[in-house]
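First the structure, which I've put down as structure tokens, then a few questions once you've had a look.
With one protein chain removed, the remaining protein chains of the complex are shown where they sit.
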């Protein structure tokens, strides 16, 4: 018998390409906290993910300290210059309109218009991404270069939106495993045409759903596609006790599309199973990863990890939100992300999920070392000079004490935990170890 | 509403000047373990500190392993040289006489005199400070330069002291707060004419008493002005159970007058509330502070922190006893300390006391983040490029988990804890947090 302790390096596969194509399809859709863009996005995901269900939560529904806002939809929105030219048009780029802009059809001087124009002098070619969900407002976003070239005179601003009772829409998929204990995968579906933040999280989460569905799994997997903040809060308000009782680890999937960096954001507690698992995988497969603090949080871990919810949720990211110049502008487009970026992110997450599946706590069945040689697990001739033996098997076995789990042993003996499951299987077959934790 | 999260730098005020003037008045008094000098000192403090009470403990009283010694008073003491000149005189400097010298009127040759002369060849201009409290002895202290110039011949040594049953005198002030839990402030009153060690502790402790009396406080404050060692032991012997049951933090105030350094001596356990509070204040307001070990102890923390007493008592000092050349000599005079030195020390201590008062443990009242924007605690338009937001409020709230106290959160989120009370007040007003610890 030969024990394979090396970890095969995964070949670049087609998954990255497939994710990139899905992102291309979803990119143009005008998403927001609520509205048809969200539904259209989820409908496309439902084509791909068997069992994904769409849930509608009526406007006005209370969720802890929050109230689900009115549904927002855009028919059209544009700005006509004094010379009659349509200088800004939502149809050309959905970032041109401030999210949740209230309806309007008005004539304004340029001076009157200015407080409703959003641009960034530090990025003169970029359309910034701006929203005003909870305070009535309207506005247009445009490149600063364009803004300063606007001629004086009377403009016509048309914002043909509806902001009316409707519903907030989210997607949910629960893939049952042998255990009722759950792994949470969350991403958000409220960002309009931006690629890294945030189409990348959607397509990588979809890829993880495909992984969960591809074979029987130990744990139950819960996938959540929600509008950021209000969506996570609504979701938690409906599932808090269940989530608290069952979630052993969770991942907030966001900003996973580019190739500039790999980043890690820990849970609030910092030492949960999710943290230990992700740090182990990154340590062995993303040695240059940058480790942030929970103080750098900014996505829905703000809700999952809040004191009253307190779930073990972490994020593995590429270029983290808020850290790259293109963030929250039209420059975060499809050229910013890549199949390799998406594929590498998905691979790191799948390594995490596979490691969680394999993460058992074992205890050796016999005091002292067992006689491995009679089982073909150790050489019979003892000749020191002959070769350096791989000690992973004996080191693993020497720490099967019912206290450390597989990740803890891998960290302690300094090997990639992915090397241990085949060794554990061999030892299990020979009845040399037994698990002490629940399946 | 504007939340003030910056910490106003305190303006130099008149407190330092006032402390320095009090020190000038107290400086000439001939203090010792017992006697009229202690009473005179306490009488002056009683003028300043309403409620300060003087306690007399008779000689012979047992206190654990110790017995209160006889009371010592000095009428006069001098040394007459062979030529008839009075070369040393207690009336000129009270350090000239070894503390607790027994009475004597004798003729001695210079050789016979030598074992009773104390000087320091390493500080030839300094009169050293020497005591012999528990073994009958007499002696004169003088500059080494003067000693080596003494002519041979017959000297007359006059030590007109009394060493008779009387009492040990100490001062005590208890300022009741809303809570019966106590903060201890201790200093010592047994040192004769030396400024940093130890008039500075007396005048800074008096300043802290004024602070405690100036407004209703959460905690009860116990101020103790005792002769070092025996005084603290006597005090503890009378209050041990009470001190152990009520003391949440304590400060041994000593060597707080000069401007050369800021120093910290931890409690024996090293991680008590007093340690955490003082380290936090020093970290933000005395970044160059030197941190000593409890092995460097030397004042009454030797008693407060002894295993059988085990109180959480620390010292914030300027130049620590034993570390500066002038220590325990006549060079530790009024020119060694300053109004700024005293004032800065008092400010650090008051920061500690204020932080203890504010140090609550809170828990957020709602799962997930509350909607801060509707309460004016967060901007309504979400525009990343617009400004860097101060995240102190959200970071604080994200850690109100009923586990970390305010100091712990401040340490964790990397802000001066003094910035948090106004934020906590705002959150309390909006019912977004509640305290979980007793008032």
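Assorted remarks:
Residue numbering begins at 1 within each chain, and the chains themselves are lettered A and B in the order written.
Just so it is clear, contacts are C-beta pairs under 8 Å (C-beta built on N, C-alpha and C of every residue); 3 or more make two chains touch, one makes a residue touch a chain.
Because the structure is a prediction, the values reported are computed rather than measured.
Set against the missing chain, the residues B:54, B:132 or B:162 yield one that touches it, B:132. Only one of the listed residues, B:39, B:268 or B:399, touches the absent chain: B:268. When you scan A:154, A:293 or A:373 for touch with the missing chain, the hit is A:373. Which of B:31, B:147, B:285 or B:328 touches the hidden chain is settled by the complete complex: it is B:328. Listed here are the chain A residues that touch the chain not shown: 363-364, 366-371, 373-374, 380-385, 391, 395, 398-402, 413-414, 432. In the full complex, the hidden chain is touched by chain B at residues 63-66, 98, 118, 120, 122-123, 128-135, 137, 229, 232-233, 236-237, 240, 268, 294-295, 297, 302-303, 305-310, 322, 327-329.
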